[in-house]
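What you see is the complex with one protein chain gone and the rest in place.
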Amino acid sequence: MKRTQLLSATVGAGIALSLSMPSTARADDLNIVLFSMPYTQGLAKLEADFEAKTGHTANIEVIGQDVFENRITLSFTGKTGDLDVVHTPVIQVQRWIEAGWLRPITSEVDGMASKDDILAGPLDAYLVNGERYALPFFAETGMMAYRTDLLAAAGFDKAPETWEEMLEVAAAVKTDDTGALAMRVAPGQGFNMFVFPMIMRAYGGEFFADYSGGDLTPNMNTPEALKGLEVYSSLMNDFGPEGIGNFNFGEVAAAMQTGQVAMIVDGTSIAARTLDPEKSQFADKISIAAVPSGPAGRSPAIAVHGLGIPADAPSPEASFAFLEWATSEEVLTKIALSETYPDFTRASVASNADVLAKYESIHPDFLDLKVQMLGDAIGHYRPLLPQWPQIGQTVGENINAAVNGIMSNQEALATSDEDIADIMSE
Amino acid sequence: MRKNGFDLKQNAGRAMMLGFAIFTLLPIVWAIILSFRPASHLFEPIWSSPTVLTWDNFGTLARSDFPFALLNSLVTAGGATILAMLIGVPAGFALAKGRSHRKFIASWMLLLLRMAPPVGFVIPLFLLYLNIGLIDTWFGLIAAYMVLTLPLVVWSSWTSMAQVPNELIEASLLDGATLFQTFWKIVLPAARPGVVATAVLAFLIAWNDFFFALIITRSDTVTAPVAIMNFVSYATVDWGSIALASIALTLPTVPVIIFANKYIVQSLGGAVKG
Partner (left out) sequence: MGVQTLFQRGYNRMLLPAVVAVGVFAILPLVGMIGLAFTDFHLIKGWRGEWGLHNFMRMTQDRRFLASINVMLFLSVFGVLFQVTMGTLVAVGLEKIVPKWRFMRGIFVVPFVVPAVAVALIWLSLFTPTLSPINAFFDIFGITVPAFLTSEYGAIFAIVIADTWASFPFVMLLILAALQGISSDLEEAASIDGATKMQVFWRITLPLLKPALLMVALFRFIETLKHFPLIFIMTNGGPGRTTQATNYYAYIQTFQSSKVSYGAAIAVFLFAIAAVISFYVARANARITDA
């Protein structure tokens, strides 16, 4: 009898628990979903500031990028209407706009008093067909970091300026213990496809026959792109550290911080991490340089992230108030000072004395070099097409296969052309 | 001579078992080491700086959403197990002792449901949940996990209750007990090891799930296996926290399995012998 009572009590409690769902967010709460990076982590700590400023409460959730992409796509598809502000990478924006998932915010942005303070490149990355769709908070470009001591020991007093020189320096610097150069190789549009086009474009390779002119015939199987891929494969395989074939940004940063490689070419936020004495064991021996160039010039990688408003957001005014606050000079400055060297997007932040002092402490030229790289970068470094996420994934797999010797370089490019043609024809 | 040869083989056998034990323990010990290593020393061998250890990862984990996600996991996996047992064990009993010409179909269906690839029906499930408002609710996830575990619960209570002698049941029924009373007072106690083992396995299946939680949870009900991925952020992979979170995710189930070990062996024995 006693056991029966105990059991029914347990069962009762179980059912009661399962029915009393977690309290859903209050009506005036804003739900914001971001994926994890220094800025978003910093922003999540400032929830209380937003409430003090606007009276709205914000429920900021910072999640892993993989989880983010699934969740967002499904929220949008299902029109769940449960999001007020969403992390909007430029790379996704075309696809989301085509699907009608984002709300245009042109007049709101144009009405902002401090609009001109926002860096024009990142801001206009969200200008599609005459409408604006997001405010940027992060603009990262390509950058090189290198070990002055290791290069000097091999007889070089400065970083290589071209990819040809890079091959030479790499051959001289590589030892059994230390790789010469690390870059991302893991397959993915934000992984190897963030860095590989730097080399491909430097040699004159392109994704399409004439992107700017509107001719979107796939055109990766060219001698120029092949040369770029050969250089990339050779740099990784012949002069990279052990296990490079699966490296992603995390491993690239770690390899430099722990002295396993002499050079990296990656984004500014990764370069900054290798210069940070708290994170990097060789920070005092690391310097930075421009991304190497090639016969067709220099093409630093660029990535812009911003905040947008879902089309079905219930209270767009409140959402925009959040956007404006989260990308304001005050907030960006706060985060620039509190987090690990985020890539802010306002000129005023770059001239703030405290911010300047902080970035200069890791390297005197850091901010200047970043501005220079921003100037060299082309907006459509990764083509701004709704199909890009899919193209980037597929081509990224082919490029990764080439570097790891599963396909030949030539085959990888030929296959990529076929794949892009398939994707574009759908 | 003969004795030496025997010893040699015996020692080879022992060496093999030790080798397997090392293989089994290495990842566990490694996770424990990682969880105490500061980020600055992650990439150097532990023996070159064995004393450089830190409690920092515990703080990081405590401040993150992970403890909340563990609670969600506990509620959903626990709730699903209770529900699946409530619904599934009587069904297993009915299949074991009732008369039906469709038993073969039933057993095939149960296995098939257990084996169906979630990737296909998770989208329809998502759309269904969207329409009935179960996205990001405990109940929605509990229902999904209940279905995930129900085939196993029915199947294994079927096999363990099939071993309860018919005479026992008939005697009870002839004494005037109702069918449910017979089930509750006679069959259930007799099949206890099987029932305990079933509950443990059901809980483990729900506790381990990654895919369903990835699709049908949002911020309110995110479970621990999904939340662990939040330690992989742009620019850094927080290996220390990941290792610690992995341990935290495993620890609650270790005592359960060590306690239920013998029941599982007993009940699986039933399943194998039939």
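Structural remarks
Each chain gets a letter, A and B, in the order it is written, and its residues are counted from 1.
One rule holds in what follows: a contact is a pair of C-beta atoms (placed from the backbone, for glycine too) under 8 Å apart; a residue touches a chain by one contact, two chains touch by 3 or more.
Being a predicted model, the structure only gives us computed values, none of them experimental.
In the full complex, the chain left out of view touches A, B. The chain that is not drawn here is touched, among residues B:Leu53, B:Leu130 or B:Ile257, by B:Ile257. Here one chain is not drawn; of B:Ala21, B:Ala62 or B:Leu168, the residue touching it is B:Ala21. Touch with the chain that is not drawn comes from one residue among A:Glu108, A:Glu140 or A:Glu251, which is A:Glu251. Hidden from this view is one chain, which touches chain B at 9-10, 13-14, 16-17, 20-21, 23-28, 30-31, 33-34, 42-46, 86-88, 90-91, 93-95, 97-99, 103-104, 107-108, 111-125, 127-128, 143-144, 146-147, 150-151, 154, 159, 162, 170, 173-174, 178-180, 183, 204, 207-208, 210-211, 224-225, 228-229, 239, 242-243, 245-247, 249-250, 253-254, 256-258, 261, 264-274. Residues of chain A that touch the chain left out of view are 66, 69-70, 73, 77, 95, 98-99, 185-188, 241-246, 251, 254-255, 258, 260, 386, 389-390, 393, 397-398, 400-401, 403-407.
By our rule, only the chains that are shown with their structure count from here on.
Work out the mean CA point of chain A and of chain B, and you get 37 Å between them. Here chain B touches chain A in the complex through residues 39-40, 42-44, 75, 78-79, 82-83, 86, 126-127, 130, 135-139, 142, 184, 214-215, 218-222, 226, 229-237, going by the rule given at the top. For chain A in complex with chain B, the residues that touch the partner chain are 4, 10-11, 14-15, 17-19, 21-22, 24, 31, 33, 35-38, 41, 59, 61-67, 70-71, 74-75, 78, 80, 82, 249-251, 253-254, 257-258, 260, 269-270, 273, 278-279, 281, 340.
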